[in-house]
Each structure stands twice: as C-alpha cells, then as structure tokens.
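A quick write-up on the structure given underneath.
The other protein chains are all here in position, but one chain of the complex has been omitted.
Naming follows writing order (A, B and C), and every chain is counted from residue 1.
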Amino acid sequence: MRFGYLGPETTFTHQALLQALEQAPEELSENAELVPFTSVATATNALVEGEIDAITAPIENSVEGGVSGTLDVLASHDRITIVAEQIVPITFVLAAKKPMDLADVREVASHTHAQAQVQGWIREHLPDVAIEPASSTAGAASTLAEATEEEAAGRAAICSPLAAEHFGLEVLASGIEDTVGAQTRFVIVTRNHRIPARTGADKTTLVVHLPHNRSGALLEMLEQFSANGVNLSRIESRPIGDTLGRYSFSIDAEGHLEDRRVASALRGLHRMCPKVIYLGSYPRADRLRITVDAATADSSYDDASRWVADLGRLISSQE
Amino acid sequence: MRFGYLGPETTFTHQALLQALEQAPEELSENAELVPFTSVATATNALVEGEIDAITAPIENSVEGGVSGTLDVLASHDRITIVAEQIVPITFVLAAKKPMDLADVREVASHTHAQAQVQGWIREHLPDVAIEPASSTAGAASTLAEATEEEAAGRAAICSPLAAEHFGLEVLASGIEDTVGAQTRFVIVTRNHRIPARTGADKTTLVVHLPHNRSGALLEMLEQFSANGVNLSRIESRPIGDTLGRYSFSIDAEGHLEDRRVASALRGLHRMCPKVIYLGSYPRADRLRITVDAATADSSYDDASRWVADLGRLISSQE
Amino acid sequence: MRFGYLGPETTFTHQALLQALEQAPEELSENAELVPFTSVATATNALVEGEIDAITAPIENSVEGGVSGTLDVLASHDRITIVAEQIVPITFVLAAKKPMDLADVREVASHTHAQAQVQGWIREHLPDVAIEPASSTAGAASTLAEATEEEAAGRAAICSPLAAEHFGLEVLASGIEDTVGAQTRFVIVTRNHRIPARTGADKTTLVVHLPHNRSGALLEMLEQFSANGVNLSRIESRPIGDTLGRYSFSIDAEGHLEDRRVASALRGLHRMCPKVIYLGSYPRADRLRITVDAATADSSYDDASRWVADLGRLISSQE
Partner (left out) sequence: MRFGYLGPETTFTHQALLQALEQAPEELSENAELVPFTSVATATNALVEGEIDAITAPIENSVEGGVSGTLDVLASHDRITIVAEQIVPITFVLAAKKPMDLADVREVASHTHAQAQVQGWIREHLPDVAIEPASSTAGAASTLAEATEEEAAGRAAICSPLAAEHFGLEVLASGIEDTVGAQTRFVIVTRNHRIPARTGADKTTLVVHLPHNRSGALLEMLEQFSANGVNLSRIESRPIGDTLGRYSFSIDAEGHLEDRRVASALRGLHRMCPKVIYLGSYPRADRLRITVDAATADSSYDDASRWVADLGRLISSQE
C-alpha cells in the first residue's frame, strides 16, 4: 500500500504517519510505501485517482499549515473517508551541522508557523539572530544537512527531533517551544469508503451546509446534535464560496455512525440542511470512552422505536 | 354502542356527542345509546370496565367545568384512546317556564361557570336579580321545567338553546353571552386503542412527565417537537402529585402518529422523559390541513433514513 | 378592608382566605370584612370598581372549579396584582345532620368536582347511594343543615371539615378523598399594583401572547427564561379567542421582579411578544428558597453590565 503525506520527510505529518503504521498490523506496515506531497490538495488528487491508497494530513492546529486546506479539500470530495486520527506532540529542537555555541548562531531557518511557536525562546537566547524562512521544518533541516561546511557556518535550523536525527544534525537545544504540551491532530484518509467498526471511543467528521444565513439556522442545526445528546469536539465555519455570507461547518462529533444517537443526529441534519458530507467515523486517538446518558444509549433508541412501532400497529389504515 | 357523557341531558357535552353522532355512519348513530354521567371520572371508570363503549368529555375551555378533571383522568388510564374531537359553539339563552317580561325576573339559576360568562348581560338587564347556583345549565333548565307554576313565578334559567327547547321552556333572551364566538372543545374517548387513520388534518394528544424540575428540562422536551417541526396547539402543566414541584405536561401536537415527524418526536420524548402517555391521534374538528416544511415531510425522513442506512453498509463490522 | 372570595362560606377558597388572614398583621386581620361571590368574574369586577379591596380565587387544581375562569379573568385586567398565594390541603368528610350508620345513607350531595375526588370511597362504602349535585361543597353542607329533620333523613353531604363544623353537621367519615395529599393553590389579588418586596422565595405570574403560531415561537419564548436561568413552575396555553390558533400562555416563573434574572427575562419577553401582562411577584406559599446558579445571580448581572459599560466607554462616538 502507498501512503501519501504532507512532506517532505520528517515533517510532523510524516511523524503522524509513522506513528499510525506502528499501531497497524505488521503486514500492513511492512509493505507500506510512503510518498511525500507538497500539498494536501495534490495528495488528495493522487488518492482520488488511485495513485496512492491513503493520505495523512493535519486537521487541527498544525505547526506547518495545511489545516484549512485540509478541511476544504476533504469537503470537496465525496469518495474519501477518514479512517483514523493521530495526535502528535509538538516539540522543537535547534539543530546545526556541527556542534556550535549558541553565541555563534547568526541565522536560523524554519517554517514560519514553527518560528511563531519558538519566538519567545529565540528572543531570549538568540536576540540578534537573522530568521530565514523555509518551506517546512523538514526542509530547513535537509537544506542545512546538504550545505557545505562553509555554507553551514553560523547557521541552525528549527525542526522536529526526528528531522534532526534523520538528517544527521547536532541538537544545540531541545524543547525550545514556548508552549509545552502543544499537539497537532492528523487524519488518515482512504478512498474506499470503508468505515472502521465502532470501538466505543469514536469520532465522526462531517461537513454541513446551513439552510439559511440567519440567526437561528446554526442553532437549529446544533439542536439536531443536542436533541440526540451528541457532543461536538470541533466546529469551524467555512465560507461556501458561491455567494457571500453562506457558510458550511466542519464538525467533529463524539461517537460513531453505529451509535444510534449519531445516526439519529445525521438523519436530522440530512433533513434540514441542503448538504451534509459524511467524512467518516473512526477511533479517537486518545481512546477516551465517553459517558453516554441513559436517554441516548442505543437501548433507549431501540425501546423508543419499538414503542412507536407498537402504537403504529393500532392505526386503522395499517391493519 | 353505549356512549357516556358528562350529563345531565342537554349539557354542552351532550351537544358535542350529538354533533359527533350526526357526522358518524348511520348504522352507528342509529344504534347509539346515550348515557349521562355526573363526572368524567365515573364515566371513564365505566368505560374502562366495559359498561360503555365511549365517552365524551370537555378538554378545553369548558363552560361547565370538567377540563382539568378530564386531563387528569385521561392521564391515569393507559388503555383508552381519544378518537375524535368536537368543537361546540357556546351560546346562552335566558329561559323561563312561561313568557315573562324581563322586569319580572327576580331569580336566575345556572351553573357558576355559565353565570360567569353572562354576567355583563345580567348586570345590564337584570341588575337586581338573585343568582341561584345549579349543578349544570341543563340542571337549571330541568328543575325549572319540573317546577309548579307557582314555584316558577319570577324565575328563569341560563342554559343552552338546546336545553330550553328540550325542556319546553320559553326563551326570554338569546345570545346573552358576554364573549361572542366562544367555543368549547370535547374529546370522544374509546377503550380499544384503535387509532383512526391519518387524514392530513390531525392532532395527537400526549401526557409527558419531565425528567427533572430544572430550568432546561421543559425546553429540552419541547426541542424534541421543534427538531421535528411539530407545532403544539395546547400545553398545560399539571402537578404529578407525588412530590412537590414535579410536573407533567398535557399536550396537543399537530399531526398524526403516521406522520414521520410526529413518530420521530415521540421517539425522542420516550428516550428523554420518564413517562410518556400516548392518548391518540385523531382528525381535527376544523379539518384544517397544516403546511409541513419540506425538511419534515415524510419523504425527507425516508431520504434521511436511506442515506444513513446506505452509509451504515460500509461499516466493517457489519459486512 | 373588604376581602372578596369565591363563596359561599366554608368553601376551600374561603379557607384559603382565612389561612391568609391568620398569617397577616393583626390589625389587618381584625378589621377584615369577608365577602362571598358566586364567581371569580363578579368578584374581580367588584375589585376593579373599588367595592372590595382584594379577592381570593383558585388558580391551580381547584376542587370547586374556577381555575380557568380565574386565569382568563386575571388576564383581562391590567390594574390588578397578585400579592400572595395560599396552598390549602384538600380533604373531605361525609357529614349528616344527625349521627347515622353508613348503611342508612341513601343520598349524598356535593359539588361535582368534589364527587370526582371521592368516587372510589363512595363506590366501596356507599355503592348504591344516589348522588345529588350541589353548587359547591359548602352549599351542600348548608342546604343539609337548613333541612328539616324529615328532609335530612338518609341524606349526607361531602364537604370540607370546616364546612361540617361551621354548619353543625355530624362527621360520619373523614379523609374520604381518593388521593391523599391533594392541594389546591389560591391567589390573593389586589387592585393597587403594589408589589410585595422580594423574600428570596418568590414567584412571578405572567400572561404572554406568542408572536406567531409556529413550531419555533413557543421555544423562542421559553428561551428567554432559559437564557436567564429562570425555571417555570406552571405553564398553560389558553386560546386568545380573536382568531383560531392564536394562544396565550399563563405562566408562573420562579423568582421576583427584583431578581435581575427575572427582570432580564421579562425584558426579553417584552421585546419578542406582542403582549406581556405582568400579574405580580409574591412570596411562595411553601417558602422554599430556590438555588440560583452563579451565572444568573444578581452579582453576575451586575458584573456583566459593568463590563459592557466599561467597554462602551471606549467607543469613539461616545467620548
């Protein structure tokens, strides 16, 4: 199987994919071929056209961009499905080609999103350094690794520990991110619409277009979740793009399509919204089982259906 | 068939029953036996025990009381069903045994609820008259009819036109109600749980117990209707009676159990409420068809169910 | 001061008024004159016209009717205010002019609502007795008291213990109601719009007309309460009467006009509803203090107002 990812090698997206393969069955991970792409859009096209079998892309809080791109790309295809998510802890190192004193670092390269996350550390430890943008943290590391010794003098890269190791760089300082504990969420997307079975700790991703751009429409849409006791863990409005003021919502809901409460909420959305795109149900990366209220347990839906069906048998016209 | 009603003869409830029988198939109305009861509770017991086959009782705005009694009695039985409703226009006459000048009327008898509805007229035309309470408007008329001529001197009754006619009284004044156009709603209740087929202009009556006595519980309950586009035409809170502060709600919803949107709302109520009593779906007396939003038409429910079922087929565990 | 009530003497409404006077300052209760009326409407007219100073009327679960009448009468006047409520426990006795064996009772008189509440007992202990309707439980007792010994032979009345005592009747059986612990709620209404101060255990009564007869309007109205954390202890839909399908709602809300959360909900109702009638804020009969969520405590409203006012000072146009 061929797995595309937002590259180049050793990006955090790459790490998310490696992490996913570690958890996968051995026969899958042993035969996996990893293919870097320069954008989520090109990777998705390759997926849709059958050149690759899955892609890994950032969906929330990415260090290296791509999040809104991922959301929009996923929303524009209806033959792809999210089958897994991966959470990757975000930590940065300052790396150089050779061991070097911090005082000798004159130029630091990295992706702008990564720079934003270490700027406090930079200001404190390297106040006078020049910042050189790179297209990704991995790109910064690889460029430095390929540089001649002369070119590499006084230069360092901000990158992931994996990138530093992979490209044989020396780590000058580690854990330099300003916010400790930051994480980025990635999704694994496949072509064939095969939905993983319910685990009890699942998430469902949707794109929903609102019927009207009015005060109550968003609320009415959310009531379909609320009336079924379905909690949302992410919601983002996205302009639909056809006319000003029309919005779609990218949503992560807690639960699986197999959960009666999720299926019921989906039916409600399908009725009231001009467009609902189902992007998949898949295990939560944190394996956290949520507590379901008795009123929205599967058995409550079954009982309620049976009750109404029993009543329905008394209708004269249906005898 | 034996039809019980809140009597005595010629009450407005009696009129509602006669009106219902006029609209019924000839073979039914020709063989109907009408049985007056002194209360809704005794009539309902007779129904449940099989002594009679149906009862007629006031459910909204009764001139002669019985409304809250009817609501509570219906809520306490689960083997009875409302199969029809009747609207009776409420109008009163002042009637006497013999023709008489208004100036000679010294005493007027009627049910207190009826008196309340003609008090403006009484004040204007009979300012000095003595008011004598009777147990019903029909009772006032029949007592007067049975009185000796001496006893009947200077006396009149406030009753329905039907009662005046039935008991052979002279109408001294008609249309004496203060509010023109008042109506009372009655229901026909049977024992056997046979639900009339959908006509497209239907009403469904329920009793619902709320899960908790808190600010949001009523709202959450109503959201089950709202999320399915079901309008309510009547809602009344009733203390449940077991502990202080617990309420049930007596509800008339627009639509029929056969309507997918009503069935869906019922399922939602059954899930979230500790008790839901279904009291029947039946044609509206006004035959008014309601406009159903596209999002809550039967076809929308069918489409949504099909969509989710199609998605469900892709779940791995269900192959 | 003159206090009107739904009479005659010794009705449960009378008891409610006596109970209220017991709790009132001595100078008030000593100088009180009690005036029975035959209907809530006539009493209310007398109040509005200044003939009396207050009225007592049933508002929930009355044994002797008058509830819907009370609601409608209160809604139709805007110069009257509820200043107190009284809860009266409902219990019945079987009383006769002379001591008598139950086996000798051949006829029992009472108000139909009262009969409904003792029918189980009657069926068990007096299965063959004739039921004679009376205009009130008090009326049944007084008629029996005034009867000759001959007339009174074999006859009994179902009435309140107070009525039996007042009219000098013998109690043949007491506590004969089928539902133990039943209560009726009464309100004391005055003319002068003086609102009792907040006690911390208060209730506010309103009549609200809905803007449109559509699925969402009731919900939107209730959201004004919910958004301010105000719980409802009673809600009843009442046809407005001008056109079919328009409803008003009679509502008891927990809290006092002085509570910021109640005032805020009232403002919201006033904005969205074509008509809001404020009928008063008054101490709850049960003196039960409700727990107010931190988000809807007065201090939260004050903090929020201050915060927005502070922000407002930064607006350029307002400098």
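We take it that contacts are C-beta pairs under 8 Å (C-beta built on N, C-alpha and C of every residue); 3 or more make two chains touch, one makes a residue touch a chain.
All figures in this text were calculated on a predicted structure; none of them were measured in a lab.
Between the chain not shown and the residues C:Glu9, C:Glu107, C:Glu165 or C:Glu258, the one that touches is C:Glu258.
Interface note for the absent chain: among A:Ala24, A:Ala153 or A:Ala182, the touching residue is A:Ala182. Checked against the hidden chain, the listed residues A:Val67, A:Ile82, A:Leu126 or A:Ala163 yield one contact partner: A:Val67.
Which of A:Gly168, A:Pro239 or A:Pro274 touches the hidden chain is settled by the complete complex: it is A:Pro239.
Chain C meets the missing chain through residues 81, 193-198, 211, 220, 223-224, 226-227, 257-258, 263, 266-268, 270-272, 278, 281, 295-296, 300-301, 303-305, 307-308, 311-312, 314-318. By the touch criterion stated above, the residues of chain A touching the omitted chain are 38-42, 45, 60-62, 65-69, 73, 111-113, 115-116, 119, 131, 133-136, 139, 179, 181-182, 213-216, 218-219, 222-223, 225-226, 229-237, 239, 241, 244-245, 247, 249, 286, 288.
Methods note: only the chains that are shown with their structure count from here on.
The mean-CA centres of chain A and chain C are about 59 angstrom from one another, to the nearest whole unit. One simple way to say how far apart two chains are is to compare their mean CA positions; for chain A and chain B this gives 58 Å.
Put simply, the C-alpha centre of chain B and that of chain C have 22 angstrom between them.
Looking at chain C, residues 216 sit in touch with two or more other chains.
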